[in-house]
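In this view, the complex is presented without one of its protein chains, the others remaining in place.
So that you can tell them apart, the chains are marked A and B in the order they are listed, and the count of residues begins at 1 in each.
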Amino acid sequence: MSDPILSIRDLSVEFTTEDGIVHAVEGVSYDVGAGEVLGVVGESGSGKSVTVMTVLGLIPQPPGKVTNGEILYRGRDLLKLSSKELREVRGSEVAMIFQDPMTSLNPVLTVGEQIAEAIETHHPEMRSEAIEARTIELLDIVGVPFPEARFRQYPHEFSGGMRQRAMIAMAIANEPAVLVADEPTTALDVTIQAQIIEVLKKAEEETHAAIILITHDLGLIAELADRVVVMYAGRVVEIGDVETIFTAPRNPYTIGLMNSIPRVTGTDDLLVPIPGSPPSMISVPPGCAFHPRCFLSRGRDRCRAEVPELEDVSAGHLSRCHFVSELAGYDPGLAAAASHA
Amino acid sequence: MGDSFPETRVPDPRGAIPRPPVAEGPAAAVLEEPEAALAYETGVEVQSRSQWQYARRRFMRHRLAVVCLVLLVGIFLAGAFAPWVAPYAYDEIDLENASSPPTLDGFHIFGTDLIGRDYLSRVIFGIRTSAEVALIVAILATLIGVVIGGLAGYYSGQVDNALMRFTDLILTLPGLAVLLTAAALLGHGSPYRVAVIIALISWTYLARIIRGTFLALREKEYVEAAKAAGAGDLRIMVRHMLPNAIGPIVVAATLIVGLAILTESVLGFLGFGIQPPTPTLGKLIADGQGAGTGLWWLVTFPGLTIVLILLCVNFVGDGLRDALDPTQRRVRE
Partner (left out) sequence: MGTFILRRILYSIPVLIATSFIIFTFVSLAGDPLGQLKLNPYLSEETLQNKIEEKHLDKPIPVRYLYWVKEASTDKFGTSLSSDQPIWPDLKRVIPHTLELLIPALLLSVLFAVGIGLYSAIRQYSVFDYGATTFSFLAYAVPVFWLALMLQILATQLVVKWNVRLFYTSGLSSTDPGGGLQFVLDRAQHLALPIITIAVISIATYSRYMRASMLEVVNSDYTRTARAKGLSERQVTTKHAMRNALIPLVTVVALDFGTLIAGAVVTESIFQLDGMGYYFIQSLQRLDTYAVMAWLMIVAVMVIVFNLIADLAYGWLDPRIRLG
């Protein structure tokens, strides 16, 4: 990619817990291009959230620890910034939308105050009338009806969908260059999800920000993303553009994911889940973390002994697998048959 | 006799329990095997038996709590076996050595009082009385609290409202006022009377906790499953909900022991409650106060004993809370 606005290079983060060290993020690298929507997909525990929280410096340093890597934003390594410098970046150049809008908003402050705060913090010179006007404008952009009245209301007076809109408003308030959305629709009803997707699209139009969309919902990815990063057990296992990932994935895990989506078209009557369950992050399987559940591995030693590298499959398409070549010209339907065998 | 048996049907493994028409799958399991019902809810409540070992291990991890438990048991045992543990009888007068500060001479390590009675012995006998009262209070208050709280939490609605209003009533009465009044009323009584009075005030705390627990538990799937299978209310409460509430109950009961000791000492100090000649920790302090501030040990040692007991009770309670109720957010490590 020519000039990524955000570049995560070989990031490793671990957590010290009562039961041992959790390697939440292991050698993760991916780039985010200016203005693109990058979807990050993975199950719970795959490390997708921890990675982006580290970008914003929101991981509490005990018990967490960044053991390796750099995060380059417009050429500066965010990990090396002082807390003051980092604070200037947070909320103005890189902003975040969290999963659960009910608990992510302070119940004792009005919504307007909280959005205004985002503006005030980075534009202390702005007058309060200007801030208020801008806040109302933001609420309008995200589609909150009667924004002047809503401005003075408290979070508990908002519905779930509206709260998420308010969160989005807060995030785009300072026209960030990178917008991180961590499971923005997971806590919402399905009907509201569709609305929020529209709001996110609008937010992109307004700010031309790059969006990192973290989710386990493949439908959301299909709808919004330009490129996709697939993560498993703290590592990136595949990167590619959305078309390729959905139609011609080249990684056993991704293939398994795609197969497990119930499709309205098609005549399968059985869902094909990936056998087994994701590993506990304290005791990750040696070598390739996916090998115990992999149809391609077939128990071959190399999978257990050696961690595969993330390698190019074709332009802009990378995969982490020892036996990618066996997947060339690969038909997803075959995998379903193979995993039953 | 012989080899012809009367015709027998193949025995139904479910025995003679009639199976209600709806009971299928997990619901049936509930009727025959409540433990299976608990297992059906795959979660933290699974296998309540092995939870005891798990809980015990967790408790052992808190060395402070374990030390305090040992200390507490030691103290209570010393009280229980007071006649044998105490170096002197509690009423043995020795006017020659009266009013002497702590000294190794004659093993009066807590000193003697105004008429020469060995203070260590008196304190030990005081522990005995206090422990007696505290244990009775704990048992009584727990019983009352569990019954009332359980009924309130389980039935909810009207019953809950009524019971909670009643509890609120008890709570509103300024505790001390009621206590003192009741103490004055029942006059100078035996430890048992005092214990009953204190218990009648203390159960509210436990009732609230049990009510909360039961209110939460009644929403669990296995309770619904049990109901669908036709299990009676009492059975559900005793076999399904109570075992899951044991954690909070034990913790609360432990704390009540501490509370009881404290209350009894306050009563004793103010002159109500248990009458002489039985020494109680509270009364010892009161007598010490009467002797003036010069004989400081008369006030200090019984007080320190109370402080030690209460400290241990609190630490043990804390450890128990962590061991038995891991779902509670452990904000203090």
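Definition applied: contacts are C-beta pairs under 8 Å (C-beta built on N, C-alpha and C of every residue); 3 or more make two chains touch, one makes a residue touch a chain.
Everything numeric here is computed off the predicted structure, so don't read it as measured data.
Residue A:E117 is the one among A:E43, A:E70 or A:E117 that touches the chain not shown.
When you scan B:G212, B:G230 or B:G303 for touch with the missing chain, the hit is B:G303.
When you scan A:G75, A:P107, A:P145 or A:P262 for touch with the missing chain, the hit is A:P107. With the whole complex as reference, residues 56, 58, 83-84, 87-92, 95-96, 98, 100, 103-109, 114, 117-118, 121-122, 154, 156-157, 167, 170 of subunit A touch the missing chain. Looking at subunit B, the residues touching the absent chain are 168-169, 172-178, 180-182, 184-185, 187, 258, 262, 265-266, 269-271, 285, 288-289, 293, 296, 299-300, 303, 306-311, 314-315, 329, 331-333.
The working rule: only the chains that are shown with their structure count from here on.
Remark: subunit A and subunit B have CA centroids separated by 50 Å (rounded to whole angstrom).
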